[in-house]
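With one protein chain held back, the other chains of the complex are shown just where they sit.
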Amino acid sequence: MEALLIPFLDATIRTATPLAYAALGELVTERSGVINIGMEGIIIAGCLGGLVAAGAGGAAMGFLGGALAGAGMAAIFAFFVLRLRADAIITGTALTLLGLGLTGTLYRGLFGLEGAALGTPSIAPIALPGLSSLPLVGPVFFTQTGMTYLLYLFVPALAWWLARTQAGLALRAVGESRAAALAAGLDVQRLRWGAILFGGAMGGLCGATLVLAQVGTFTEGMSAGRGFIAIAIVVLGRWRTVGTTLAALIFGGAFALQYLLQAAGWALPYHLFLALPYLLTLILLAALRGRAEAPAELASQESWSRA
Amino acid sequence: SGGERSGGRESAFQVALLTPGPISDQAWNATAYHGLERIRDSLGASISHIQTKTPAEFEENFRQYGTKGYDLVIGHGFEFQDAARRVGPQFPKTLFVTTGGEGTGPNVVALSFAFDEPSYLAGMAAAAITKTGVIGGIGGTELPPVKLGFEAFLAGARLVRPDIRLLVAYLGNWDDAGAGKEQALAQLNQKADVIYQNADAAGLGVFQAVRQAKGVWVIGSNADQNRLAPEVTLGSVLIDVPHAFLLLARQAQLRAVRGPTIHFGTASDVVRWVPNPLAPAPPAKVLAQMDSVRAVFAAGGRPVVTPR
Amino acid sequence: MTEALLALWDGAFGSSYAIWSATLVRSAPLLWLGLGVALAFRAGVLNIGAEGQFLMGAIGATAVAQVVGRSVPGLVMIPLMALVGGVAGAGWAGIAAWLRQRFGVLEVISTIMLNFIALATIGWMVRGPLQEPTRIYPQSAEIPWSAQWPFLIPGQRLHLGFVLGLLACAIAWVVLTRTATGFRIRAVGASPSAATSAGQIDVGRTVMRVFLVSGACAGLAGAAEVGGVTWALYEGISPGYGYTAIAVALLARLHPGWIVVSAIFFGALEAGASAMQRDAGVPSVVVQVIVAVIILGVLAGSQRRTRVDALRVRAGSGR
Partner (left out) sequence: MTQRAATEPMGADPRDHEALALEGITVRFGPVTALDGAHCTIRRGTVHAILGENGAGKTTLMRAAFGWLMPDAGTIRLHGAPVTFRTSAEAIAQGIGMVHQHFMLIPAMTVTENIALGGRGRFDAGTTAARITAVADGAGLPVDPVARVRDLAVSAQQRVEIVKALVRDARILILDEPTAVLTPDQATELLRWVRTFADAGGTVVLITHKLREAFAVADDLTVLRQGRTVLSAARALVTEAHLIEALTGAGVGPGGAGGPVPYHPMPTARVADAPEVDDPAPVLRLDGVRYVDPRGVTRLRAVDLAVYPGEILGVIGVEGSGPRELLRILAGRLTPTTGRVTRPDAVGFVPEDRLHDAVIPSFSLTENLVLADGGEARGWMDWSTWRTITRDLLATADVRAAGPDVPMATLSGGNQQRFVVGRERRRAAAALIVEHPTRGLDLTASARILADLRALGGNPRPAVVFHSADLDEVLAVATRVVACFEGRVREVSPPSDPTDRTPYTRAMTGSVETTAVSSGGTR
């Protein structure tokens, strides 16, 4: 049993880690009252940014590069949505297209058709001394890469920041009511710029994690829908930090289960396994019941209900 | 950047290629694009390439190339066969070729690669080196050549080691290298110690998984992938698409292509098992066995495959 | 660059073939899908699931064409395919509608999940129940002749589905502006509370019906694509039409008339994108960048409306 369980949970955490970065970034963006459905384009930009920067300055540099690339894409989104007041959904759609195209173009330009070798600088899992020898939890939670450990610190930090700092409070307020935030003297534009850029940087980190902590190479379109999944994770997590993290774990688990079931040689059409994570989410959403409470400003986005 | 038209005047030999995926995948699509480049470089042809997604686009672009008077239009994959069959009769001067599928007329021709033959040999090599008796196969989506490759792989392995077990998994796409790696890790965890990947760009993730594990091997496909990770690659099931394309184009220039299907088997040297010289060679007994099987294939014999 | 843009224009509008066989053929599904999305958004339903509903419509239409196509004339077969495709799309939307009504699951997320599930379903269909008889290729057999929708212009690929799409937009426009039902839909979308309180409209029921109709439109698009373009079911039948449709609907400001314009715009963009690769040698990835920039450009250009409130009521430092 344990022989199956540990690798499964291990894969769950590993798969969930990049998803959690993107979802937490999207969470912060949405809590400011803006939905960025261009997360897919941001993630793939982070993938390439991570690859290029890591090639130039090592893995640590790579994560920085990924975050910057993601934030750069998000800046385009913010400029259109906040400055030009363009429709957030169309802008997000275009951003995804832009990200996929731009990364492909740059990748081919930089590496030619032969591509980057598999030898991209990347980070290996580190067994945390002491903790990693705990039964079950040790091999699952404490033999991961630094990016997972960073997440262990980041999730409580974000939760604390949102709940216990004035800036976090301000961010939530902007997402609930632009008017009330204005009345309280908050700088709505700046907060939203900040939230979108932060979301972009997190999406970029998701991409960099994929490349530098997981796959160790870049392929065109390797984001493979993670941007959309991140948006779903935020909804499943009910726009809460811990909820979103758990939802990322659920998705990670569903994917890991999918891999496991196929590898175990179950004689069912493999499409059933591919659909599993999404089916599971639907069932969970129905089981949890009740409309999730979205930040009120999200619902008032012009584009969503304009008549 | 890649695919500008080149190679001379309008009257030049015009060749077009349609790929179903990005040409940076270092596998199926990349090797076709290299083939196109080789046609340009060797024959001075004027070339055009387009990446297409849907059947509607296949047909539209076949027509466009036909209208423009292209001499040779290659759809790289069996999925182009319906479009070729429909468009071909309207443009008798253009030769429509699909790699895979079936040809249907004088100017609608299919190239058939005996992908199963080197896959069979790869299975024998895998069976010789596996310690656990479990081997894996990871595909992008379940397409006929992919599936056939895995079936032959298993059959070849069984010849050497009758009790061998093959795990097969599909990723559902050809780009998600992350999924490729995780699926490989899952198979490794199920004791597989040789994995045959046929997932194009996503397959790079399989290479990574194998590189990080100890004492396990990966087998590449379509292109010669031995140099991707020489320390863990057992060999590659190669389709020498550039070679095949050049042969095809030469014949096409002479208007000597004979359809409806052109078969490239072991005899043509277009498909072959390319062992990685850095990997340990199978025991002499197996090597001898492989040689005799290859001889059978070269003489026109086919691998015996029982569908799983 | 100029060469690329010229190729884009030529590929979209440069010849009669470009217009009738490339641009408008791609616009046909976008018309239906954009309309479906717009109707849903009009009623306040955030249906992001047009992609999945499209695929289910394509599956349904293929299935019925395979099962009864050989024994029924085209005059019956084509409406039947449209019907079954529409019902299949509506049924797929109905799952999301039911989840919303019964369990309060936000349709934004359920429809995205259903898109992924539909993708897996079509993958299974072409390898399972609907696979062609030789059982080699992951695709269905070609649908019988009677199930193939007529072309409108000899020598061009423009098919019946496009005209039906135009008709649907016109009907939707008439319904929205001239009928009580349309009025109810608009009222529910504009203000559910006023619709309930002042109009005593059953908002839940209106929403539910519009959701189904929206799914039916998407399903019909799938049926039209199979009947008019591909004549068989393929795994990769949609390049993501259902997602493009959201942009189509929003760019048209959810107005059925403008959807025609907007669908043709996006159809032209995709046709032109092909031409840029084919005729100007622009790599596909660069083409994607150009398309994204064009969309952003159109977006920036179309947002220059008077923004009295935005300019005056200061958003902090924003000026």
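Going by the order they are written in, the chains are A, B and C; count residues from 1 in each one.
In this text, contacts are C-beta pairs under 8 Å (C-beta built on N, C-alpha and C of every residue); 3 or more make two chains touch, one makes a residue touch a chain.
Model, not experiment: these values are computed from the prediction.
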Of the chains on display, those the missing one touches are A, C
Who touches the missing chain here, C:A187, C:V248, C:A263 or C:I295? C:A187
Of A:L182, A:A264 or A:L279, the one touching the omitted chain in the full complex: A:L182
Interface with the undisplayed chain - residues on chain A: 163-166, 168-170, 172-173, 176-177, 179-187, 293, 296, 307
If the hidden chain were put back, which residues of chain C would touch it? 177-180, 182-184, 186-187, 190-191, 193-195, 197-202, 306, 308-309, 312-314, 316-317
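Methods note: only the chains that are shown with their structure count from here on.
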Connecting every touching chain pair, does the picture come out as line, ring, star, complete or other? complete
Most remote chain relative to chain A, going by C-alpha centroids? B
Distance from chain B to chain A - Cα centre to Cα centre, in angstrom: 34
How many angstrom between the C-alpha centroids of chain C and chain A? 28
Please list all residues of chain B that touch 2 or more other chains. 1-2, 22, 142, 172
Listing for chain C: what residues touch at least two other chains? 120, 123, 127, 283-286
Which part of chain A faces chain B closely enough to touch in the complex? 7, 11, 14-15, 18, 104-105, 107-109, 113-115, 117-118, 124, 210, 214-222, 224, 255-256, 259-260, 262-265, 270-271, 274
Could you please specify the touching residues of chain C with respect to chain A in the complex? 41-42, 44, 46, 99, 102-106, 108-110, 112-114, 116-117, 120-121, 123-124, 127-128, 186, 189-190, 243-244, 246-247, 250-251, 253-254, 283-293, 295-296, 299-300, 303, 307, 310, 313-318
Sites on chain B touched by chain A in the complex: 1-2, 22-26, 30, 33-34, 136, 142, 165, 167-170, 172-173, 175-183, 185-187, 189-190, 192, 201-202, 204-205, 207-208, 211-212, 228-229
